[in-house]
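Quick one: this structure, given as structure tokens, is what I'll be asking you about.
Removed from the display is one protein chain of the complex; every other protein chain stays in position.
Showing chain A:
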Amino acid sequence: MKKTILSTLGAIGIAATLVGCGGAETQSSQSISISGSTSVTELMEVLGETFQGSHPDVVVEVQGTGSSAGIRAANDGTSQIGMSSRSVADGELSEGVKKITLAHDGIAVVVNNSNTVTNMTTDQISAIYKGEITNWNEVGGSDSPIVVVTRDPASGTRGAFEDIMSLKMKTEDGKKISAISASAQVAAGNGAVKTTVAQNNYAIGYISLGSVDNSLKALSVNGVEATPANISSGDYGVARPFELMFKSDDQSEASHAYLDWMLTDEAQQIVKEKGYISVI
């Protein structure tokens, strides 16, 4: 029995040593630490893997921590590059922190395939989400109730949607909070919104344009169809940039090379393949 305990302890010891080595190894090679928006993370991981293919000595570490955390990480220098899935105001960045736009992502306002409504204005969408319009006949549809589907309060997609649709309000002490009605259904992620809207005849939701398929219908907003071309031209307004922030003075060689590479044809081709809108 004692032997078993000893060997278990031994195993733990060896495991601990190995873990320690692993950590040290990562630090000694050229690593690029990236953190921020979970929406950008998916694209960044693919870009990172491709870049590592041609630069075997570089390790790209990507962590999805949310846009706000990404901006903070870039300002503090805890990550070399921060990611954000909403536009970052200059005031949010500290001295010496620059930003580039990696891609654009449209947010599609989606309804069930059986819905006869095909176009809405931003004011109408905003009123629906505030709970002021509750029946489809007020926006040109059939006489049926509207089931509003939204995302969780800290989601980047929800943040961008609230900014574009003027769905923000302020509390008495000046904190910005959401104006989306509390009775709206909250779905955990793009996929959950999609399933709910695809199944419910009366539902309206919003998802990343790349996630739209024929299980549901994307509405035109202010008469403009939600297509990559209309987003690139700026006609379709319900879109958001994927931005990267970095301290320009304090970047390693590998990180500089990576940032430059992301605006090349090769990288932007991946952006397109993943369903986002390239910036070149």
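We adopt the following convention: a contact is a pair of C-beta atoms (placed from the backbone, for glycine too) under 8 Å apart; a residue touches a chain by one contact, two chains touch by 3 or more; residues count from 1.
Following the convention adopted for this analysis, contacts and distances are computed from a predicted model.
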Listed names "Cytochrome-c oxidase", "Phosphate transport system permease protein", "Cysteine desulfurase" or "Molybdopterin synthase catalytic subunit", matching UniProt entry of the absent chain: "Phosphate transport system permease protein"
Residue in contact with the excluded chain [from A:Ala127, A:Ala192 or A:Ala257]: A:Ala192
Which residue of A:Asp76, A:Asp123, A:Asp152 or A:Glu266 touches the chain not shown here: A:Asp152
Given A:Ser31, A:Thr50 or A:Ser68, the one touching the chain that is not displayed: A:Ser68
Contact partner of the left-out chain, one of A:Ala89, A:Ala182 or A:Ile280: A:Ala182
Hidden partner interface residues of chain A, rising order: 1-2, 5, 38, 64-69, 72, 144-147, 152-156, 171, 175-178, 182-188, 192, 195-196, 199-200, 202-203
